[in-house]
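With one protein chain withheld, the remaining protein chains of the complex are depicted in position.
Our next item is subunit A:
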Amino acid sequence: MGRTLAEKVWDDHVVRRAEGEPDLLFIDLHLIHEVTSPQAFDGLRMNGRRVRRTDLTIATEDHNTPTLDIDKPIADPVSRTQLETLRKNCAEFGVRLHPLGDVEQGVVHVVGPQLGLTQPGTTVVCGDSHTSTHGAFGALAFGIGTSQVEHVLATQTLPMAPFKTMAITVEGELPEGVTAKDLILAVIARIGTGGGQGYVIEYRGSAIEKLSMEARMTICNMSIEAGARAGMIAPDQTTFDYLRGRAHAPEGEDWDAAVAYWKTLKTDEDAVFDREVVIDAATLAPFVTWGTNPGQGAPLSASVPDPASFADAGDRLAAEKALEYMGLTAGQPLREVAVDTVFVGSCTNGRIEDLRAAASVVQGRKVADGVRMLVVPGSVRVALQAVEEGLDKVFTAAGAEWRHAGCSMCLGMNPDQLAPGERSASTSNRNFEGRQGKGGRTHLVSPQVAAATAVVGRLASPADLSDAPALTEV
């Protein structure tokens, strides 16, 4: 019987297979950041162990870094200690680090691909659940906990329990104005936050094949929000074109050998998935969340659902609690929901195409009175590219704040947070209670919807702006 893409990559990394034991998998790339690594390095020290493969390990600072005044000492002593701990650990164990202020610094899942380190057919891990992002290249990439970070540092391997495979096939054309973010939010609403539990998802079909690498990353990034540890997309010419010439991409004969291998990384025609979901791209529309988990979403044109409409008692209770927390009432049109803050950024939507999309919407327009719009590039490289294209000026002219690269308000570890009761439209990945700040309320949206929402002051899509003539640039 044929094998799926995920099974092929798995099989190519089995270091040891023994009856009654989980497969021991080799890890090609280990990404490190300041939040989930300190206790792992402590463990190495306690046991007198070293980092086995510093040449397959790379660190950056992203979760806990400020996005303002980065040239000044970090005000919060606890945050400062955490960053200093990473710097000391990387120096002691010989791990390459791109700290705050370095040109390669940024959100770890933006940095790996832009350096060309994320490659098809590799295994990629990081102490961060959004490691699934790298699956866009046909890599088997998944988030791990700190104990596993320590395990990979010490052994460059992980014992892994087998997974099931799921195909999500999206055929047809995405309608105008519908993005990868809308697609993945619709997928999560359909299969639920636990729907992918135990699975690796492969996204396939004509609608997926037409997507850019960055859009593919947005989709794979949020696989974890459907409960799947990993999402994958078979590598193709789009993947090869993205990688060619990047700093760590193979060159010359190595490139040819790599591409020859990468071309074999497709699910065989006779392979069988444990579960299949089919989605017609034409039925999709701009999608937003109304609740406190990423599965609680609806098309922007819909209204806040009535909890009574949920058949399952658990879902009903969850919807009731969500509406209470979010300060919404059943039946309220989503387009009438007013926001205080708009956040554009994160490993989900902080890449250059996302910034271009948001900039094209606010170009010549103004952020609505009383709305704060934060634009946080996913990496320094993304920021530099945006500046070269003048996007920073488009944002600031519209009244948005242009910040330094990092995770920022996606998880609210640094000072970029919502105040209690504040509401955001956010291009990030999680709308959990308090995720963006204690008492904050989050609606997950695409960059286009985020930008239109900033202009209107209520949840909106660019199509809602078409009647309003754009303001002339000041």
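Heads up, the rule we're going with is that a contact is a pair of C-beta atoms (placed from the backbone, for glycine too) under 8 Å apart; a residue touches a chain by one contact, two chains touch by 3 or more; residues count from 1.
By our rule, contacts and distances are computed from a predicted model.
Chemist: Pick, from "Sugar ABC transporter permease", "3-isopropylmalate dehydratase small subunit", "Putrescine-binding periplasmic protein" or "Formate dehydrogenase subunit alpha", the protein name that UniProt gives for the chain of this complex that is not shown.
Modeler: For the chain missing from the view, the UniProt record says "3-isopropylmalate dehydratase small subunit".
Chemist: Just one of A:Thr4, A:Thr57 or A:Thr453 touches the chain that is missing; which is it?
Modeler: A:Thr57
Chemist: Using the touch definition up top, pick the residue from A:Gly101, A:Gly145 or A:Pro333 that touches the left-out chain.
Modeler: Looking across A:Gly101, A:Gly145 or A:Pro333, the contact with the absent chain belongs to A:Gly145.
Chemist: If you put the missing chain back, which residues of subunit A would it touch?
Modeler: Interface with the chain not displayed, on the subunit A side: 15-16, 20-22, 24, 26, 28-29, 35-36, 38-39, 42, 47, 49, 52, 54-58, 63-64, 76, 78-79, 81-82, 85, 96, 116-119, 122, 127-129, 131, 142-148, 150-151, 154-157, 159, 161, 193-194, 197-198, 224, 227, 229, 247-250, 254-255, 257-258, 261, 292-293, 295, 314-315, 317-318, 321, 411-413, 430, 432-435, 438-439.
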